[in-house]
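Just one protein chain is left out here, and the rest sit where they should.
And then chain A:
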Amino acid sequence: AGPVESRTEAAMSELVPEPRQKPVVPMKPMGINASLLGYIGIDTIIEQMRKKTMKTGFDFNIMVVGQSGLGKSTLVNTLFKSQVSRKSSGWNREEKIPKTVEIKAIGHVIEEGGVKMKLTVIDTPGFGDQINNENCWEPIEKYINEQYEKFLKEEVNIARKKRIPDTRVHCCLYFISPTGHSLRPLDLEFMKHLSKVVNIIPVIAKADTMTLEEKTEFKQRVRKELEVNGIEFYPQKEFDEDLEDKTENDKIRQESMPFAVVGSDKEYQVNGKRVLGRKTPWGIIEVENLTHCEFALLRDFVIRTHLQDLKEVTHNIHYETYRAKRLNDNGGLPPMAVETEENHESNL
């Protein structure tokens, strides 16, 4: 194998899916390469797993949190290049802001390159929009824990499903208002509470209201505030698996995040290409242009390189933490295993 590339570089070069390889295990010994007389074929197992992942498809659940008007729905649509958010499901812009935080989950199946994704976007209208926003994160925390509970109940079933449906929130995009000053107290409270139960990725919304200098300064200030307040956003330092991960993630944590993004689902013609953007009298803001905003970085980070890791941290860390707590509360025992219909018949 060659020198260790950074994960992003490797991912970029692998963006073009390879044509499916034939299984390599030879039926006849190949005399040309003498060392092949000592070849077993263990590496072909990887190819089998890849095929399996493609066939099975996967679930991905992403939550968006932030005040109304910060462009959450548009951003999600831009991320998945599909109309997948609440905005596109019959939601009316003139609808009144709800009096409490509501949780709205919308599911879609999208396919790309033979890989099927069941994407669920969980929107949280009403967050931060009231006069008194005390504890407005509680319905969100409750929803997240409810999904862990659902999964746990399935897991302890006596006759359990081969693939337990996964409704747990894998990623929570938290939208920061581009004030240019600092985080708001509500931002800190939310992230303090929720970073313990879910992967939070802070995002600076509507970044086209800041100049490059303002953006850099604001990002620095936000990073400092998060650090001072002990908020561990994703990718959390303590979960870096090895040196390769750490180097990669340090760069993201200390330089790129929080991503300053602009979203759009409108296309314009720029230099002969169709691009997603926002048209203003002083120019067209190109969403996928890295010199204009960091949307492409966010997209690559969440989808192209860290998608699997987001799911794994949710399953191996956050879910396990919830489970351990539930077990401890229950005196070290799992919640009652559920019997099937057999139990009920005896009650007739």
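To be clear about the criterion, a residue touches a chain if its C-beta (ideal position, glycine included) is under 8 Å from a C-beta of that chain, and two chains touch if they have at least 3 such contacts; residues count from 1.
Quick note on the criterion: contacts and distances are computed from a predicted model.
*Asks:* Can you pick, from "Proteasome subunit beta", "SEPT2 protein", "DLRB2 protein" or "GATOR2 complex protein WDR24", the UniProt protein name of the chain not displayed?
*Replies:* Of the names offered in "Proteasome subunit beta", "SEPT2 protein", "DLRB2 protein" or "GATOR2 complex protein WDR24", the one UniProt assigns to the missing chain is "SEPT2 protein".
*Asks:* Specify the residue from the set A:54, A:164 or A:186 that touches the hidden chain.
*Replies:* A:54
*Asks:* One chain is left out of this view; which of A:109, A:131 or A:158 touches it in the full complex?
*Replies:* A:158
*Asks:* Residues of chain A in contact with the chain that isn't shown?
*Replies:* Residues 1, 7, 10-11, 14-17, 19-20, 22-23, 25-29, 31, 37-46, 48-50, 52-55, 58, 60, 79-82, 110, 112-115, 117, 156, 158-160, 162, 241-242, 267, 274, 276, 288, 299-300, 303-309, 312, 316, 320, 323-324, 327-328, 332-334, 337 of chain A touch the chain absent from view.
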